[in-house]
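Let me give you the structure first, and then I'll get to my questions.
A protein chain is absent from this complex, but the other protein chains hold their places.
Presenting chain A:
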Amino acid sequence: MSGGPPKGLPSTGPHSLLDMPHPLAGSSSEEAVGGDSTPSPDLLMARSFGDKDLILPNGGTPAGTSSPASSSSLLNRLQLDDDIDGETRDLFVTVDDPKKHVCTMETYITYRITTKSTRVEFDLPEYSVRRRYQDFDWLRNKLEESQPTHLIPPLPEKFVVKGVVDRFSEEFVETRRKALDKFLKRITDHPVLSFNEHFNVFLTAKDLNAYKKQGMALLTRVGESVKHVTGGYKLRSRPLEFAAVGDYLDTFALKLGTIDRIAQRIIKEEIEYLVELREYGPVYSTWSALEGELTEPLEGVSACIGNCSTALEELTDDMTEDFLPVLREYILYSDSMKSVLKKRDQVQAEYEAKLEAVALRKEDRPKVPADVERCQDRMECFNADLKADMERWQNNKRQDFRQLLMGMADKNIQYYEKCLMAWESIIPLLQEKQEAK
């Protein structure tokens, strides 16, 4: 149990944690293995087990072992943040091989999840399981429940308007597969979420449904305690960094929305352009049938326009499948970031309210009551976790957008290169002098 009066709001999460005296101070690797599975409702208690979160028993009791506080382990975070090039990465997850299943009650798609890991939490070095969308949805809900102070990556949209989109078309399935792959990779990259019990089971269990049923009864009490922070507490003042992020996210989401609309509009215009091109090319063919000496040149132009049309179609398909979904995903991502920020506000508000209540009481206690301390810790841990996640999110965002926009530029370059090649190749044909007939 940590003693002393509650500290002020930590300005930088990880550093202040390092500074805080820890009763069981020691390096993470020395910590108890396989550990104490008795969940502690007390955040402080859980924190005292330090970096225990690194070692998750495989298939152990799902409840409580992954606690928010323990997630703020600096060592772990630093380790994983540094290996962007994957040199020291020890967990690899891929989503591929979509397959359609036709059953009496329903038809659905499953995806193969391949996991390769040297982590101790995994009994085997490699796993291959099949999961469907609702399994991903379940996983995300579980993560939100069990890691409420963390930002959970978004999933592609659950519902599709039947009749408008073909749920089983190759394009739709492929787009979804990519998004699901991205989802799991983001979790894999996260120093805390990747060690989550539910995540582990998702990757490894043969029968996920059985596990799901089992898990329903037990709820993360820590999670619950945070979840049960109801509204109604007014926030005094939001720490600058969170206020700034809130504002940033508002504008960011707006700009993304605008970009989404522009991109859609461009695709629409390009498709209409394509429709006209498809009528334009053949007219040259019709004309060439009337002519003698001009037959080949006109036919050549017709074929050329046909090639450009094909290239344009490829461009619009690519943009629809690769660009728009990723953009939308980020809008969802910033939405979930905002709701986590709101939760954080609530935690802070609750703490402040309780603190105020205590101050108003004429009691002369030297110590702050335990529940207020708990609130404070909750808030501080939340702040720390969130701050870390925000930084990670900003970095990833930068990488992701860099890649996305470079990809968009690339696709356009390829389109023009294809057209250029087509037109350059018919110049010699057009310049050819026909032999006297």
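Criterion: a residue touches a chain if its C-beta (ideal position, glycine included) is under 8 Å from a C-beta of that chain, and two chains touch if they have at least 3 such contacts; residues count from 1.
As a convention for this text, contacts and distances are computed from a predicted model.
Chemist: Among "Aminotransferase class I/classII large domain-containing protein", "Sorting nexin-4", "Glyoxylate reductase/hydroxypyruvate reductase" or "Proteasome subunit beta", find the name that the UniProt record gives to the complex chain excluded from display.
Modeler: Hidden chain, UniProt protein name: "Sorting nexin-4".
Chemist: Pick from A:284, A:330, A:351 or A:382: which residue touches the chain that isn't shown?
Modeler: A:284
Chemist: Taking the entire complex into account, which one of A:157, A:171 or A:276 touches the absent chain?
Modeler: Selected residue, touching the omitted chain: A:276.
Chemist: In the full complex, which bits of chain A touch the chain not displayed? Write them out.
Modeler: 248, 251-252, 255, 258-259, 262, 265-266, 269-270, 272-273, 275-277, 279-280, 283-284, 286-287, 290, 292-294, 297-298, 301, 304, 398, 401-402, 405-406, 409-410, 412-413, 415-417, 419-420, 423-424, 426-427, 430-431
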